[in-house]
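Left out: one protein chain. Kept in place: all the others.
Let's look at subunit A:
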Amino acid sequence: MTRARIFFTGVGGQGTLTATTLLARTALDAGLPVTSGEIHGMAQRGGVVESTLLVGGYKSAIIAPGEADVILGFELLETLRALPMLKRGGFVVGNSEALQPVGVCLGRECYPPLEAVLETAKGFAAQVVLVPCISLAEQAGTAKAANTVLLGAAAACGALPFSVADLTRSIEKYLKPKLVDVNLKALALGAEAAKAGQAA
């Protein structure tokens, strides 16, 4: 993969931007030209957080509908919402677990089932991989590492221009020492889950 547009979507507080920056550093260390975009502001109060990473020489940091080679979805509903960004033949790697928006909790709106993502993307995406990021992160030691689980899954199924080994190096190099072990565990669990999902 020489050029890739990667679209990140999640909910405020999930570490979407941290994951974006970690991938950007990985790209830079691999000698790839990189530009990345993020929207701050209202998002931190439980709203949607979207960010982008463009590898291989793009200049603009926005991704328009039909342009994303990869969608990394940190929350199930937000993954579904972001599907129009996907390019035909692209990858969708997402968290299979939900964070209820307030309208759902109030009973005014219905949370879509997991199958909605699979059904919508079927025949358009090259691959859709959904893994339970929060549960696996808890297994690794903290729910906060759910973002790293997702990165592990994405690298393992070949959605990223980086390997799990590349991400391992970045975690060791760029995360605070006390966070390294738990994130390496999370990365490995994500990678395993993605491989198991592909085999199934």
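Everything below uses one rule, namely that a residue touches a chain if its C-beta (ideal position, glycine included) is under 8 Å from a C-beta of that chain, and two chains touch if they have at least 3 such contacts; residues count from 1.
Going forward, contacts and distances are computed from a predicted model.
The complex appears with one chain absent; UniProt names that chain "Indolepyruvate oxidoreductase subunit IorA" among the candidates "Indolepyruvate oxidoreductase subunit IorA", "VC_2705 family sodium/solute symporter", "(2Fe-2S)-binding protein" or "Phosphate transport system permease protein PstA". One of A:6, A:77, A:150 or A:194 touches the chain omitted from the figure, and that residue is A:77. For subunit A, the residues touching the absent chain in the complete assembly are 11-12, 20-21, 24-25, 28, 33-48, 58-62, 64-67, 77-78, 80-81, 83-88, 100-107, 109-112, 116, 120-121, 124, 143.
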